[in-house]
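Have a look at the structure below, then the notes.
With one protein chain removed, the remaining protein chains of the complex are shown where they sit.
Right after this comes chain A.
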Amino acid sequence: MTQSFKDKAVIVLLAAAAAAFTITFIAIEEQAEIFALILFAAALVFAGAKFGFTRSIAQSLSRNERLMNVAVIAATLVVIFWFREDHFPLLMIATVMLYVIACCGLNMQFGYTGVVNFAGAAFFGVGCYTAAVLGDTSIPLLLVIILGGVIAAIVGSVLIIPVLRTRGHYAAVVTIAFGLLFRTFLEVNDTLGGPQGLGVSGMNLFGWDFNNNIEITENIELSFYLNYVILALVMVILTFVLMRRIERSWIGLNFDAVRLDETAAACFGINIKRWKIVAFTLGNFLAGTAGALYAMMLGFIAPSNFAFSDSLILVSIVLLGGMGSLWGTILAAGLVVLLPEKLQVIQEYRFLIYAVVMILILLFRPQGILPRGLRAYIPGWRG
């Protein structure tokens, strides 16, 4: 067997295994079975790391990036169509995807550039409220999603001066304060529904109503959430393309330089403020677009969706997956969103468990579960 054939086989098998695992994980209900499945997966991961499979698989993947992308998308489609008739699994999958987009925004901000943002849920929320307010107007809803991002970016600009002026803990405090203010503002603001929140009209694309189930034949009716999952998948793909292109360019390099050593960066002409503003704005834009579709999908939003704890969840996804690591973000978003839904024990002690996991990660694996690799400007090219 040639190496390239082996690589391809590894990728296809891996994608198939991942799809099968995800389907099983989402489908089973029995708590004991879910535990067993998680333990099985953990054992596989540890064994893989111990016997060096992980490294050789990682090499196969990095040599065939395009095939890997295609395989991941195909696996996702398989999972989606497996659950084509079931509302709840599709809702969960779409939620994971929208969290992935919002966390990509955070990755742009502090994974790449080191700009902390503990108000991620607030920017996601700006997107949600944009969809609620503009959803009933004559503005095309696809445009409303983009406007959700634009308005989140604009709202974020009030934070730019404090974010540029402060560093580390202080910047964290500033963004936390902003997140709390945002929620309080929503609660007292009657035009935005106050504490009760607002209804949001569903997505409608060129006359195709996303909130209707899709009737194929008399016996086959697909869940309307399928519409949302597919649109969310398209948005995730676009977000990934943007993140990748930025990372693999001089801009990604500037971001890294700003994060790692501001003084040295300044001595080589890198405009610290400019790149922090670019990262902060793009990141909030992404969070806002995710929020807008999320609101349309749920049909209803309230200030309680955008608490500080929700911002913390976004941050913990980024840390868990690995700062700046895109695949890590997907894995972590999947774990953080799905595990509490599947395991009632976790549901109850949700935040306690998050806190413990976060501390363990920061102590023992600060680079996250799937650490970001070195920048490969051109995939497969090493000079």
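Here is the rule we go by: contacts are C-beta pairs under 8 Å (C-beta built on N, C-alpha and C of every residue); 3 or more make two chains touch, one makes a residue touch a chain; residues count from 1.
Criterion: contacts and distances are computed from a predicted model.
For the chain that does not appear here, its UniProt entry gives the protein name "ABC transporter ATP-binding protein", which is one of "Amidohydrolase 3 domain-containing protein", "ABC transporter ATP-binding protein", "Menaquinol-cytochrome c reductase cytochrome b subunit" or "Aspartyl/glutamyl-tRNA(Asn/Gln) amidotransferase subunit B". The missing chain, though absent from the display, is touched by one residue of A:10, A:61, A:159 or A:257; that residue is A:257. Contact with the omitted chain, checked across A:242, A:302 or A:369, is made by A:242. Considering the full assembly, A:265 is the residue among A:10, A:26 or A:265 that touches the omitted chain.
By the touch definition given at the top, chain A reaches the unshown chain through residues 242, 245-246, 249-251, 253-254, 256-257, 260-261, 263-271, 278, 374-378, 382-383.
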